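Complex shown without one protein chain; remaining protein chains in place.
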Amino acid sequence: MQASSHHSSALAHHFDSFEQQRESASLGMWLFVAQEIMFFGGIFTAYLVYRVKNPEVFALASSELDLTLGGINTVVLILSSLTMALAVREAQLGRGKGVVSFLIATLVFGGIFLGIKSVEYSAKFEHHLVPGEHFHFAPSQEEMDHLWETKGFTPEHIDRRAEMFFSIYFAMTGLHAFHMIIGMVILLFFFRPAWRGRYNADYHNPIECFGLYWHFVDIVWIFLFPMLYLIGRA
Amino acid sequence: MEILRNLPLFPESASTFARDVDALYFFGLFIAAFFSLLIAVLVVVFAVKFKRRSENDYGIPEKTSLPLEITWSVIPLIIVLGLFFWGVKVFVILYRPPADAVEYFAVGKQWMWKFQHPEGNREINDLHVPVGVPIKLTMTSEDVIHSFFVPAFRVKADVLPARYTTVWFEATKPGKYHLFCAEFCGAEHSRMGGSVYVMEPHDYEAWLAGEEPGKSLLASGEELFTDLACHTCHTGDTGGRGPLLTNLTGSEALLADGRTQERDDLYLRESILDPAAKIVAGYQPLMPSFQGQINEEQLLALIRYVKQLNQTAPGEGVQTAAQSSAAAADEG
Partner (left out) sequence: MSNAKSKERPEGYPDRHYLNAAHGLKSWFLTTDHKRIGLLYLLAITLFFFLGGAFAVLIRLELATPGGDLVQPETYNRLFTMHGIVMIFFFLIPSIPAVLGNFLLPLMIGAKDVAFPRLNLASWYVYMAGGIFTLWALFEGGLNTGWTFYTPLSTVYSNTAVTTAGIGIFITGFSSILTGMNFIVTIHRMRAPGLTWFRLPLFVWSQYATSLIQILGTPVLAITVLLLALERTLKLGIFDPALGGDPVLFQHLFWFYSHPAVYIMILPAMGVISELIATFSRKRVFGYRFVAFASVAIAILGFLVWGHHLFVSGQSVYAGAVFSVLSMLVAIPSAVKVFNWTATLYKGAVSWETPMLYALGFIGLFTIGGLTGVMLATMGIDIHVHDTYFIVAHFHYIMVGGAIMGYLGGLHYWWPKIAGRLYPVFLSKFAAIIIFVGFNLTFFPQFILGYLGMPRRYHSYPDEFQVLNVMSSAGATILGIGYLIPMLYFAWSMFYGKRCTQNPWGAKGLEWETASPPPTLNFDEIPTVTEEPYDYTPKEVQHAG
């Protein structure tokens, strides 16, 4: 009503004002993020329980992960979050072309992340670090000797506990990657309306909500990275 | 009449703490019945007394009364706290076996119970025990989760794979009682069980004598100790390759990483199956794993055997029910 009439089609029939629509969308999105936190919370709990039970093997297994690739991925994701935030800003300013370019950047960073992730995954396949029948954990002889001398862990003991670590690693990073893929698919749907200049100061909540989702997925990685990659290197 | 005879309302009580559980149950039942009836009567009385008389009739709204709200919050609170403390008290009785309890063993597997008496007698699905002797069952599972349940004793405890759980009871009345598996465990869950036979001590003695005695738990433990060549490292001088198995009961081990570890059944089990998991300080992890070479029952026998080796503290080690009831008779 307070909005200019040619945008009123963006106001859904059951809302009275853009303000109500925007607040509803953002509250809804926060609730969605809350349920996502609980969703990841379950698997974080499992991680916590088993890491407390097997600190040494978790640390050793963690050092099998590629710190460089993980580190690059962290930077890539943070950059994608930045471009996403800029895309939202461009939308608020009603600059459709700017939105499109930043969305492309976000998509590219997301693609790089998944590319690097798949390189990491295939390395794990080659090294028999995927849980299941062919799992075989072979850290350096030096490490094995060290655990043998200080803790007296046999290779078999290490192998079984490491399989647990990689079970959790694949479950966590797999879920995270799945969230990325979903996000990138949804992102594609923003190009058309952005290009056509649908977003403006009154109406930008879809892209704002999506930004919230994207940042959330980013933050999950910010937790996953130290929990999975860094525990062996403190 | 016939039906009434076939309509039991209350289970038999055949253990020392059955009365404790029943008293608590009756108190809970009384509370439940009292408030259910109170509410039911009030609802019916109000619904009848204040029945709508005409189409335009309306209720007289009342202001919320804070004292009333507090009253009917605090009274239930006091009652449930009473139930809570009483409940914990009874739970602790059920949970903590007395020190002089005689230890029996149970292994659950789909879909049978395997019991072993300290004298060595083995039973499947049935368990014979003497009356008046506190009995502690140490239990584990070969596959899924089961639950040991004897309604007449009011005891129940889950039986988990790769863990030891215990349950104890002291039977008070000779007879035959149901033994059930209470945790759903697959196809034949409802047939996983049998009977617990509670017998007078002399009948129990006679039963033991009449049965194929089998090897006593300690004897089979000793045999395993030799067969698996445990003795080559774990006996002899203190300079042996493995820690001496002395005074294991109730003591703690100093581990290589500086932690201490109580030498409980679970630790001993782990040390046999996964010896390297927790190495005692000053020793090399030389011992091979016995995973796959020894089943749960043999594990129990071996653990019991090594626990009584070179036991210097008095009153420890494995005691049989016969000894225990004899001792009780002496005291009496």
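All chains are identified by letter, namely A and B, in their written order; residue positions are counted from 1 within each chain.
By definition in this document, a residue touches a chain if its C-beta (ideal position, glycine included) is under 8 Å from a C-beta of that chain, and two chains touch if they have at least 3 such contacts.
Quantities reported herein were computed from a predicted structural model and do not represent experimental measurements.
Screening B:Thr16, B:Thr165 or B:Gln308 against the full complex identifies B:Thr165 as the residue touching the chain left out.
Residues of chain B that touch the chain left out of the display are 3, 6-11, 20-21, 24-25, 28-29, 31-32, 35-36, 39-40, 42-44, 46-47, 50-53, 55-62, 64-65, 68-69, 72-73, 76-77, 80-81, 83-84, 86-95, 110, 143-145, 147, 149, 151-152, 154-158, 160-163, 165, 178, 180-191.
Touching residues on chain A toward the chain that is not drawn are 12-14, 20, 23-24, 27-28, 31-32, 34-36, 38-43, 45-46, 49-50, 53-54, 131-133, 160-161, 163-164, 167-168, 170-171, 175.
Assume only the chains that are shown with their structure count from here on.
For the pair chain A and chain B, the distance between mean C-alpha positions equals 46 Å. Partner chain A is touched in their complex by these residues of chain B: 256-257, 274-279, 283-285, 289. Chain A meets chain B in the complex at residues 148, 150-154, 156-157.
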